[in-house]
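Just dropping this structure here.
Missing here is one protein chain; the remaining ones are kept as they sit in the complex.
As written, the chain order gives the labels A, B and C, with residue 1 at the start of each chain.
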């Protein structure tokens, strides 16, 4: 009953096996390993993007911050949701890597940006004089930090607004596979066909040890990305171990299989919780991440039995009125079992 | 016969086993895993530094650049050797992480800084007015990029000069274990007892997959290091896999055993080469890294037989006078075998 | 009838005379001029702060951005009003000089921050983990960008909240003199006695050519400010010409006399406008800056007669319904005459 985060789950066995297989003999360092060629080819195939430039880093924040640095000049602003990971969870990594750009924070339910809100934010930020920062870029997170999924059509509408204002678009896909499974979209449909220029393609939260790809659908200035990765300290010397993870992830659709497992557990959990009187599941969770209000007593039972997850406030679940609703976040992963879910639901039911 | 770099060697089997063992169940992310507590305790024990703050990152450039950012304000300069990794091989990562500090480059044989050269550089850079950057810090690399080792006494003499000028001292220990084995010093003797304040404690070049520790012997401002690591994108979510590597590395002296193997191969190689007429081994390699001048014909034979290593020039080894001496770099690692060395020596002998 | 900005007004004659007097013979550069000693002593006297460190720069953005860089580390956030100059009008200069910190934008009428809003913003931003930026500093603008003035009591209440959260406080005093005149407070009451640690003490908008002081009430780390000023390119070589302006400004209370003139014109204008049917003066302008809604026809008449000021929208005042209210900003300065004001009022009356 570990619902703290999908990054607390173990590495998929296929990935561990691939690392062991990669551990033979010597390999050229810094991305010149043979496995990286395989990864590059496979990502291009999966995304139907034969020209895309593909780079690996080990952390999601590294992938996002490098993307922002690459896409947004220091005198501009990044349009993103107020609850975007780049806004709330990266300790101003984007501001560091851009050399001091701004983020323009947009509100919206489910941590999704609506076209109207984006249009208004762009209009308010549009200013021809030099006192104001320029329009820099759009960054969308899919799956969002509140568990909702953008459809390709929704992404396309937002990127079209950005493009009309002269801005490129980034997708933070830390849970990209979960979003694809939730929407049924293909990788291409969700990204470049919908106007995304650069994707942070997450693996770590979905069964890898620590590997994320950055996919530049337009490779024109890719060398700049490489130099930024190096001076950020994100180029691995023993790169084959990043390559091996990503190659295993993409092989035979493992990445989508793992996300499907995580989402199925998430949906089972959400449905089960929604059926319990006194429990409120916020919005309709699209994948493996949800925010739920439950009575204090339910929290107390679950925690006493060892369930682990984040509360969204500093409430003490062991003291106070039993029926006070307290908000929590629950995340399932590829390794969540039905038994875990059922045990948790039983505890909440009381 | 792969002498390109020690970062081209595989991961030690003990480390791979440890990763597999760590892959059980859930673990709290971002360094709150139980293995990290073990790593912290072990490093404090090994370094006889019970108060030290210990952090893990995945790359040597990350470790160095974060250390520089932590130790040197933007309006100061880092004294280092001209051939230091932070000078030549990190694409200005240090300049990025410090927010635009300078490096003051010092020459010296074997990529070692001499006390006289450091004293002169400090004297020249000392200036009380605001037009000049201030004295920032000293950074020493041990083992050096030219294969020499500083003794603790040498380190102490240099850090004393730095300290007298108000500067803290950093050691880039990407090959720290090799330097210890070469000198017979203890970890404490080579670092804090010799005036080192912050150590980049390398593991990747010596049998790990991608894990380096940064050891702050004075933990007073450690939280700043943590925040810098986060906004640099260097905090791992699935941190247990960094911890597992480092724990295995430190267990039962594996790290020193691996370095001893690498050094032994290096010494066998250096001695063998030095005995071949027409071959010049530069300086006296202290550990597993050496620069060697060999006739073009010897290079041609070795390469034709599959030997891999870097030339220090753009010479073509397959065309031109047979006896032209051409400089190359050779690096052995924990996985280098005696057979590889002997095969290579035979090829060079012709 | 020039109400575009107080920075469009000329230099006060006393200041021009002082520049001419300063133009005799040689003077040591970079702040070692004799006049600077006079300025330093005078500011310490005026602010009743005998230990304060005092530095001159030529622009308000320079003063603010250097102050932010000095006070806020890169991994923290600056609490300020959404309409603060540092937020809207400096093209992310603060983000540049801090090395990539964030601004946390707070709403509030008259561009003033209320204690409740600040307390809430601090509470929301308080987070002990490393994923979130830290609490950095508070920055208040007085006079605000919407023409309101904080009283010393109001400032004290806000800085107390900041201090309780561990944050120092900055005041952007581009129109500091106007705020003092409006509130009747002394310089000390408005700043360090009210918890302000660093003041951008404006002169340019109030009769100088281009000179602002930064006053550090705690001189402990003043050398860092000096180094930041130098590397920002804001240290004047012919510094005596900054000193001469500031010395003249402070002599015999010229600075307060000029602000009193500007405020008197502003109050005359505001009162006159408020009395005109169909004209709405927003809030109660405290000094020399106001936002006013007037019918399109009134704008058309004023502009046709040569009145200059900013509209807050892209409306065309020459076409469209005559009585549509259109918002504009009006700023008076030390050089505004009663005749200008009366002429303008007559035009608006129609």
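Keep in mind that, in the parts below, contacts are C-beta pairs under 8 Å (C-beta built on N, C-alpha and C of every residue); 3 or more make two chains touch, one makes a residue touch a chain.
Quick caveat: nothing in here was measured; it's all calculated off a predicted structure.
Counted over the whole complex, the shown chains touched by the missing one are A, B, C. Only one of C:241, C:291 or C:334 touches the chain withheld from this view, namely C:241.
Contact with the chain not shown here comes from a single listed residue; of A:40, A:134 or A:238, that residue is A:134.
Here the missing chain is touched by one residue of C:104, C:204 or C:288, and it is C:204. Taking the complete complex into account, A:99 is the one of A:99, A:152 or A:295 that touches the chain left out.
Seen across the whole complex, the unshown chain contacts chain C at 2, 4-5, 7-11, 16, 19-20, 23-29, 57-66, 90-93, 95-97, 204-205, 209-210, 227, 230-238, 241-242, 308, 335. Chain A residues in contact with the hidden partner, per the touch definition given at the top, are 30, 73-75, 99-100, 129-131, 134, 224, 226-231, 235.
Annotation for chain B: contacts to the undisplayed chain at residues 74-75, 77, 88-92, 95-96, 98-103, 130-133.
Here, only the chains that are shown with their structure count from here on.
When you average the Cα atoms of each chain and compare centres, the chain farthest from chain C turns out to be B. The busiest chain interface, judged by C-beta pairs in contact, is A-B. With centres taken as mean Cα positions, chain C sits 51 Å from chain B. Rounded to a whole number, the gap between the C-alpha centres of chain A and chain B is 34 angstrom.
Look at where the CA atoms of chain A average out and do the same for chain C: the two points lie 42 Å apart. For chain C, residues touching at least two other chains, in rising order: 74-75, 99-100, 130-131.
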